[in-house]
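This is the structure I have questions about; it appears just below.
Yeah, one chain of the complex is gone here, protein chain that is, but the others are all in their spots.
So that you can tell them apart, the chains are marked A, B and C in the order they are listed, and the count of residues begins at 1 in each.
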Amino acid sequence: MGMLTHWSVLTVPMVLVLGSILAALFGLIKNEKAKRVLQMISTTAAAAFALYVNIALVAGWKGVPKMADLKPFTVKLTETLTLSWQYYWITGTFAILVMGVLMFVLAYALETFKDDENTTPFYVLTPLLAAAIYMTLASVNLIALFFSWELMSFVAFLMLLYYDRTKEGGPWLYAFWSGVGAMSMIAGIFLFYLASDGKTGFGLFELMQTVPVLTIKHPYMTLAAVLLLGVPFMIKASIPPFHTWAPRTYGSTHPSVAAFFSAAYSKVGIFAMLMWVYMFVGTVMSGKWVTTLGANFRNMPTAFFILAILLAFGAVFTSLLAFAQKDAMYLLAYSSMGQLMYMVMALVLGIGITVGYQKDMNVTMTVYTLGFFGAIYHAYAHGVFEMAAYMALGAAYKRSGGETEFNKLGAYAHRMPVTFFMGFLAMLSTVSIPLMWGFASKYLIYQAALYGRFFVLSAMALIAGTASFLYAFRYIHGIWWGQPTKGYDFMHSVKEVSAWGIIIALVVMGLTVLGGAIPGQVLNFITGNAVNQMVMQSAMAGGPLLIDKAVYMVNGFSILHFGYLAILFTVGILVALLVYTTSGGSRKVNLDDFYNSAEPYRPEWQVQLIGAFYGPIERVIEPYFKVSIERVYNWLGGIFGWFASYIESWNTGDTRDYTWALAGLIVLLMVLWVF
Amino acid sequence: MNTATVVGTASMGAKFLGALVLTLKVLIYLFLMVMIGLFLMGIYRKFTARVQYRVGPPIWQPYIDVIKLLSKKDAATKNWVFDLGVIMGLGGPLALLLFLPLDTIVGLNFHTKGDLILILYLAVVGPLGFALAASVGASPWGAIGVGRALSMMLGYELPFILGLLAVVAKDGTLLLQKVSAAQSMWNPAGWHYFQWPLILAAIGAHIALQGVMSEKPFDQAIAPHEIASGIMVEFGGKYLGMMLLMKAASLMAELGLFAVFFLGGTTAWDTIVKIFALFIIAISFDAVLGRFRPDQAFTVLWKWPTIIALLGLLLTVFA
Amino acid sequence: MRVEEVIKAIQDKFGLEVESPYPRRLRVRIPAEGKSEEERRQMLRDLLQYAKEIGFQHMSFITCVDFIKDGRFELNYGLWSYTIPTMLVVKYDLDRENPKHITVVDIWKPAKTWEQEVHEMFGVEFDGNPRSFEPYVLEDWDSIPPLRKDFDPVQYLKEHPMQGAGYDPLPYVNLVEKNLEQPTVEETGGDEGADS
Partner (left out) sequence: MVEWLKLVDKARSRSIWMLMYCTGCGAMELPPAMTSRFDMERFGIMPMATPRQADVILVTGYVTKKTLKRIIYAYEQMPAPKWVVSHGSCPINGGVYWDSHATVNRLDLFLPVDLYVAGCMPRAEANMKMFTELMDMIAKGEARGWEEYVKNRDYYKENQRKLFGYDLVFTDGRSAL
């Protein structure tokens, strides 16, 4: 136990780096299979350790120190400039998710990497990325956040660059947006520095408390600083209008990389947005802004309401875009973007309603919102189901020889039932079928929206949910069922994943159901009992929310008993089973025995129909997608490109031109100075 | 000690008996609902036949069909997931029925444990199960059918949800029993359907209800003349029989939900009457209308009923 | 372009007689004599191309007639004009013993299927249309093309008892053989064809 007192916030990243170094060393092994297995074991063990530490810390298990006893890590650069990392409960909450996803993705990567793909960069860089994410989550200081953030972005860029599968420029788009984010973040920090007259530090929590004070003194500058700081966060969470990198980046990379990016890496954006929303609250609720942006629209400050509406629109639009995709990677990318917008919308709703409610009810400052916990819970749900969907796709990707387009996949479930089931449950969770994790989390979000009496918003969120049915079915049909597109002989050579992959798949499937069957316990566990504490606080303050272990209840507005739900759902299924078993017999027929005109299927006939699956409504909604933000960016880029080339065209190689230009400039300045 | 044991046994026995009675009640309730649903389908066939100047089948024809289908000896199955999809497809609507206030018919009270959001999401389990089975069937017609069904779902969900949310906004609750209690049961003036501005929401939702029940003009998913009955193309024998049962259960659930929200709530038996009335209206339109193309149907649903329902919702919220 | 103008144009351009046996029908025959096979084919193709240009937009059919006594196949290309509601039939004679011909798919896409059918029913080979060699409606066909006049269906049924089972054809055989006597070109004036 004595050794444990030396644990600091750096312990976990160091173990992850160690796993990464081991993986790099194992990369020298010539035997491909042994290399992969050893790399997998070393990195997965590191990830498992990280996961264990975080769970133990959050749950307060014995054997690890308490959260508060974990040594912070501080680097003093100058007298005023300090970098500081510290572990706090929200770090743990997000770190459990990241490390869990990391562990599963690393362990499952044996099944998703093709034989001719080099796994070493993946096994080396992914733990490094996770370590950087961990540092980001633990940074309590804007400068520290900046360094961790950029390290993270850089490692992610390296990964994307190595696994640039389709060569569509995805990594470079990502790099460009990361650069924009970095500049914006520096500008934001600088403005904060100016606004605080260089006196205060840049502590994150410090800022959340000092932002109201700063706003009173420098309303415009602080608002600008907060907005600038929000840009990199929104880029990471792929929130419009900063989302354009996401589909191409996710779509062009390897499924396992995309799994980690979509399920874990994007959650850093959610974490940052959480911080940002608090800063935003501090800004709009004080000084000059309280009467304009902070004025209540229904039960929420106007600024928050506008944000929430925009995010809900974004969720609807991305979900509509998702089902029109012809590539599974792109479909999941758009789906992921939609879900992220859901989460941020929930955050905005949760915190916004809390603030608005406080203004009306004059209760003390406590976090007791549905939306807040809905967002965190949905982050987990999304982490699990998106990871499962990408992992299942990855298994099909390996076996199909690198295909991700729907019209080149199909019927893999016949040979890979367990993997299919993982993808299927992931999709059930995505569309929030009751008893799935996705339902429990989305339920909280809907409750948040309805509790705030935002009915149109709720309807939009529900429609985004309905659109998710369309893409979920396309995923299921396009990859797993339908007709084999590569002939029967090829399909007979397809094998189910190994026993190791099956075990992982079963665990992931269990998780998908676990979070939906006993949501109260799981939510309480991952937030380190924060839910219970806040429920108690809110109950004492006469607040509206009660998240019970089995029941979600909102002030008489609604009630949902998950125990009854589980039992009655089972009853329904059992009765159906009774009808099924007592009725007549059945015989198994060939896959290809399907034509109603009795024409047997021939492998050379392509009737997959996946290319125009939702053709009719795609044609209906197509005109509304003519206006695209990406097109606007391209247009702007074109203009700037033209400007740059125009300036470049001045370069004639003749020094006299420059002389004349310089002279002209001097004359201009003199004229300006005179007037 | 002896007495304690005896008492313990007795209480165990009582518990067991209670559970048995509860199970029986649940089974009777589900049986009753499905039977009424099948009866509605019989009415549908008779009614359509009369409109077409035919005699039509006897009104109990769906029962005969279901018995025949369930007794088929070797219905074709593709894969165990095909069977799973069908079981899920029937199980979902049955579970949904248990969360509707109709369950007070047999003295159950499960509907107080759920709310509207749950019902909306539970309602798609059945279609999703059958969609999965159709996908396993691998027939291109099935794929087209599912594509159309889901497109239609995206179409009708929007006005339907807007209409229901208007009631939620008015009553300030998602609980069906409270919505029910907010209306007077037999006096139409006390129904949400006939209250301004909820009547707009009700009309929008009522148009969408035609799509929810996939009656004409919104029956693109099962269009026997175009796509060989779409989703159902691979279902025969007991699978089709279970699909008919699912259709019956879904009919009761959808109409029941609408009746509870707009037609004066429920004390169970009156809802059956209202369901009959709603159904007759729906099939009257079904009998005389044609079928939209999928894109037309989607456009129509996202236009007029949505605008009407949205207007109703906004007027309710800002009133 | 009116009907008279079409007749005149084809006469001027190709030097071919265009006859109009009855209203809305035009008929032109590529002459069999005095020209090589290549020239005749080229003429057919030029004529079809020209007809397409002057408004015959629709290829209605390609059929074949078996003149067994003359030892020739007659191909009929039917083109329909929507502007002057008129059918132009181009006739082309083929050697029956060696029925090799050239495709017109590059001019008329519908010819793909028509040529396939003619190949299946008469055995005419269309050079340049690979699809014409695929079976069209007959699967597993194992005899001479069935619409040739020397194909004997009764004999065929005798060779395939499962197909002909259930009917004793003998009382009818004589009748059928009488029917086999086909009218010659002289008797009918060369009028029978697909366009009548």
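General remarks:
The working rule: contacts are C-beta pairs under 8 Å (C-beta built on N, C-alpha and C of every residue); 3 or more make two chains touch, one makes a residue touch a chain.
What you see is a predicted model, and the numbers here were worked out from it, not measured in a lab.
Set against the missing chain, the residues B:14, B:28, B:64 or B:319 yield one that touches it, B:64. Which of B:22, B:35 or B:49 touches the hidden chain is settled by the complete complex: it is B:49. Checked against the hidden chain, the listed residues B:26, B:40 or B:76 yield one contact partner: B:76. In the full complex, the hidden chain is touched by chain C at residues 137-140, 142-143, 146, 151, 153-154, 156-157, 160, 162-167, 169, 172, 176. Mapped onto chain B, the interface with the missing chain covers residues 45, 49, 52-58, 61, 64-65, 67-68, 71-76, 78-79, 141, 224-225, 228-229, 232-237, 240.
Note that in this section only the chains that are shown with their structure count from here on.
If each chain is drawn as a node and touching chains are joined, the picture fits none of the line, ring, star or complete shapes. Taking each chain's centre as the average of its CA atoms, chain B and chain C sit 61 Å apart. The distance from the centre of chain A to the centre of chain C, each centre being the mean of the chain's C-alpha atoms, comes to 68 Å.
For chain B, the set of residues that touch two or more other chains is empty. Against chain B, in their complex, chain A makes its touches with residues 411, 413-414, 417, 420, 424, 428, 431-434, 439, 443, 446-447, 450, 453, 455-456, 458-459, 462-463, 465-467, 469-470, 473, 476-477, 480-483, 556-561, 564-565, 568-569, 571-577, 579-580, 582-589, 591, 593-596, 601, 607-610, 613-617, 619-620. Chain contact summary for the complex, chain B toward chain A: residues 26-27, 30, 70-79, 81, 83, 86-99, 110, 112-118, 120-122, 124-125, 128, 131-132, 135-141, 143-144, 146-148, 150-151, 153-155, 157-158, 161-162, 165-166, 168-169, 172-175, 228, 233-234, 237-239, 241-242, 245, 293-295, 298-299, 310, 313-314, 317.
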